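Quick one: this structure, given as structure tokens, is what I'll be asking you about.
Apart from one protein chain that is not included, each protein chain of the complex appears where it belongs.
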Amino acid sequence: MSRLTYGKYLKLKELLACQVLESAKAGRPAHDELLFIVTHQTYELWFKQVLHELGAARRIMGAEVVNERDVGRALHALERVIKIQGVLVDQIDVLETMTPLDFLDFRNLLTPSSGFQSAQFRELENTLGLKRTQRLRYNEADYETSLDAADRRAVGAAAQAPSLFDVVEAWLARTPFVQFREFDFWREYRANVTRMLDEDRATITAQLPDAARGAQLEELDRTRATFESVFDPGKYEALRAAGERRLSYPAFLAALMIMLYRDEPILQSPYRLLTALVEIDENLALWRYRHALMVERMIGAKIGTGGSSGHEYLRRTIEAHRVFLDFFNLSTYLIPRSLLPRLPAELERALGFRWNA
Amino acid sequence: MSRLTYGKYLKLKELLACQVLESAKAGRPAHDELLFIVTHQTYELWFKQVLHELGAARRIMGAEVVNERDVGRALHALERVIKIQGVLVDQIDVLETMTPLDFLDFRNLLTPSSGFQSAQFRELENTLGLKRTQRLRYNEADYETSLDAADRRAVGAAAQAPSLFDVVEAWLARTPFVQFREFDFWREYRANVTRMLDEDRATITAQLPDAARGAQLEELDRTRATFESVFDPGKYEALRAAGERRLSYPAFLAALMIMLYRDEPILQSPYRLLTALVEIDENLALWRYRHALMVERMIGAKIGTGGSSGHEYLRRTIEAHRVFLDFFNLSTYLIPRSLLPRLPAELERALGFRWNA
Amino acid sequence: MSRLTYGKYLKLKELLACQVLESAKAGRPAHDELLFIVTHQTYELWFKQVLHELGAARRIMGAEVVNERDVGRALHALERVIKIQGVLVDQIDVLETMTPLDFLDFRNLLTPSSGFQSAQFRELENTLGLKRTQRLRYNEADYETSLDAADRRAVGAAAQAPSLFDVVEAWLARTPFVQFREFDFWREYRANVTRMLDEDRATITAQLPDAARGAQLEELDRTRATFESVFDPGKYEALRAAGERRLSYPAFLAALMIMLYRDEPILQSPYRLLTALVEIDENLALWRYRHALMVERMIGAKIGTGGSSGHEYLRRTIEAHRVFLDFFNLSTYLIPRSLLPRLPAELERALGFRWNA
Partner (left out) sequence: MSRLTYGKYLKLKELLACQVLESAKAGRPAHDELLFIVTHQTYELWFKQVLHELGAARRIMGAEVVNERDVGRALHALERVIKIQGVLVDQIDVLETMTPLDFLDFRNLLTPSSGFQSAQFRELENTLGLKRTQRLRYNEADYETSLDAADRRAVGAAAQAPSLFDVVEAWLARTPFVQFREFDFWREYRANVTRMLDEDRATITAQLPDAARGAQLEELDRTRATFESVFDPGKYEALRAAGERRLSYPAFLAALMIMLYRDEPILQSPYRLLTALVEIDENLALWRYRHALMVERMIGAKIGTGGSSGHEYLRRTIEAHRVFLDFFNLSTYLIPRSLLPRLPAELERALGFRWNA
């Protein structure tokens, strides 16, 4: 048997044969087309890796019993995704060295292929938990339209399986400590929220100029109404029905308690996990933002190679395609540590490690 | 006379005495307040440096005669600003290590001060060329309202002086080669544009699925109309009156020629200059984007320390406060090199260096 | 009482008065001197913040009892330091926009002040745990020579107090589970190490070309000898006496177990803590590396403003001034998970969380 070499291990012969320039086929090779191909191919390689990690996190968090060690492993996978996203964003700097004029040298040869046909990217969105109804339509067509049959199956499978959002939501809903309600956590929390909002009202009244005061007080009333939804399942479900919340009520309460008591040893990993999900969501949005800007700068008001003003679509997905917005928005319900209800000693012990070897 | 030391040169005693915690004054020091202060102070130091560089660029490009060496110096100043902006964006990563709960520990003590009161930032926007009419109002008030008298004077002075946008626009309008029209550049360009758009129409008709075709053809018609404004000063001025263009017509034509013929030696520095201005604008937008996101994540739907939902305002400034959008949009009018009218030999020589020592 | 404004809170008037150009005093203002001052002042502001965080971590880890929640807080401080170091490194990109010629415009005016006089940086090194004997001498002088009296006191105090290295070492040495030796962890580990090294020898013999084999086998013998020091306190102490180890033997064993069993819930935070210390050390080395390179590029073989070829000194500190090298080197003693001794069930339970509310 032949010895393993670097080149054979990495299949470099095959890998480095995958760059075929349309401009060369057409008889007028464009210097910058290789950059265009290499950038997109490295994106696809990284997407494969991201899918590998998100899949692992989904599997781990989707188990019937998720113990602490598992949360640590899922977290590790998500933190790697965050690092990869850093590279994905940086790569835009490289692609931006291609000027619009250079792109025009081969742009027309690529029609009608389009980045919107990246099956892995669709699969990635589905794995995170982007809902079909949430997707913006592009060129009046469903997103699968642009995929071939095999890709459609893979992307569809990811859409059918429970997403990362789904399994984290279910795991949160099962969290035991929220049930620890004999000490009536939420009543105390509610009283303190009321106190805080009353103070805010006093501050606005005392310190803001007249012109600004009215708008502020209106906004404060909206905040107060928002808090009501925490205490009243009915109001919460109404918001959810209206599409303004996605998390189930029990999952929402658990997530909020994790944010509030993140310093407790047993909650540190869960806290990091929720934060990592928000960061992944934000990084994806940042990548969309940078990407949209680059496309716009590259082709101006012209149409993309796949038809339609792609950058306009890209721009709107920045906000519309966010998955973990509910976690992002949890800070709305945070209150200063000084107002935080003190946990009963028994519960606090339960949230710590015990060393009694 | 005493010898200069590092500490005396940098006035470290004074500098390091400028961090005074409100939470300490209030008798309950919050660990994270120092981070809040240091981050904002480094921002202000960098703003001072950015103003220094933008001021230099404005002075250089505002001279009656701007020779090539000058363009190189202005460019150098702008490229430094771009590097500084990289640090400004990175600093957000640091501030984000402060969690919402940690911020709540001292947030209320800062009311009603607010980042919107940064006079240097306003001055920076004015120096670039942000127009008063373009500014979003915050809390129903003009932006000066939040500044004290001295700051208001400095910011106002920057608003009165010709901005970087103004001097670059005037310099472009004076560019001689656009007058080199005996060879009827624009007629030839127009013919080629028409050819290109006809090809695009053929591509759409042949390759796009029926569902997408209609929308694409409409968009193509809009593109065609957009191009008309290049050839027809009347149409251009109409767009300008409607606020859709800012550059004067002659400046616009000069900028477009620089983009199209950027490979000519004499146009390389001007091309880099326009590109640098676009990049500064984009980086500022990116910083606003990241900043808005961070504020939102930090305080949720609560009001900012200065009143009003600051992040909503910040978010809207991302697009509304862009200054060099006209340069950014120039790619709309680019055409493939193969369609680019060949410059007459005489003009081409004039755009090159001559070495005849 | 006057209302707090942004400018008053940040003491902007004082802060923005701290930039005084020597070149302006000398009557020929150099454009780039402001950049030089601002960059160094932002460095000093960040150093202050880093000292604040390192001080907190030192205090937390230096307590008699350090519970899990505390480790999380210390970790948070260290992770913030890591983010700040990212900015410190990025700032070099900004300073590098000053070309050597531009620096020469005011360089001589700064003599004999020098960055080596930064008291905060010395204090930072001392807080981390850089030993006096470890410091390279610069200009044949002790590092305090360049400091004024007040600075010398502050830096000296940091040198007297237990450093971050000291308190972490003591905390490790107190770790209880290493004592859990009835199951004779180290005997089993040793047997597996021997097995692993024997396999490595077989691999070398079978697979490497003759030319390379000899050197490899020698190196393998050295590795084997290195492992001996883990099992034999006498050999370990001999290495320590020779300056090749710094950690005490019990602390070393605890750190190794944390690395080996980092997946255990109770060890996740300690693992992250040790990793963060290594990363801080590496980032500092990276900053020194970039800094040395920049100085060299800036002034070439000329002497620095403080005398001596600073970049040569800087370059040597990259390796010489590392503090947490022992943790960095722990990977030498890692073995594949498949060879890892299985913990007894009782101990494993003790290392996990228990939820029995």
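By written order: A, B and C. Residues from 1 in each chain.
In this section, contacts are C-beta pairs under 8 Å (C-beta built on N, C-alpha and C of every residue); 3 or more make two chains touch, one makes a residue touch a chain.
Because the structure is predicted, anything quoted here is derived from the model rather than measured.
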Missing chain: touched chains present in the view: A, B, C
Option from A:A63, A:V94 or A:A320 whose C-beta touches the chain left out: A:V94
Of A:H40, A:R190 or A:K235, the one touching the omitted chain in the full complex: A:H40
Touch criterion as defined above, residue of C:A24, C:A212 or C:A320 at the omitted chain: C:A212
Touch criterion as defined above, residue of B:P29, B:G72 or B:P250 at the omitted chain: B:G72
Identified contact with the non-displayed chain, of C:K8, C:R59 or C:R262: C:R262
For chain A, residues in touch with the removed chain: 3-12, 14-20, 22, 31, 34-35, 37-38, 40-42, 44-46, 48-49, 52, 56, 76, 79-80, 83-84, 86-87, 90-91, 93-94, 97, 110-120, 146, 148, 151
Touching residues (missing chain, whole complex) on chain B: 3, 67-69, 72-73, 176-177, 180, 207, 263-266, 268-269, 346-347, 350, 352-357
Where the missing chain touches chain C, by residue: 99-101, 104-105, 107-108, 111-112, 139-141, 145, 199-200, 203-204, 207-209, 211-212, 215-216, 219-220, 222-223, 226, 259-260, 262, 278, 282, 285-286, 289-290, 293, 296-303, 307-309, 328-338
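Basically, only the chains that are shown with their structure count from here on.
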Farthest-lying chain, centroid of Cα atoms versus that of chain A: C
Separation of chain B from chain C, taking each centre as the mean of its C-alpha atoms, in whole Å: 39
Interface hub residues of chain B, defined as touching at least two other chains: 111-112
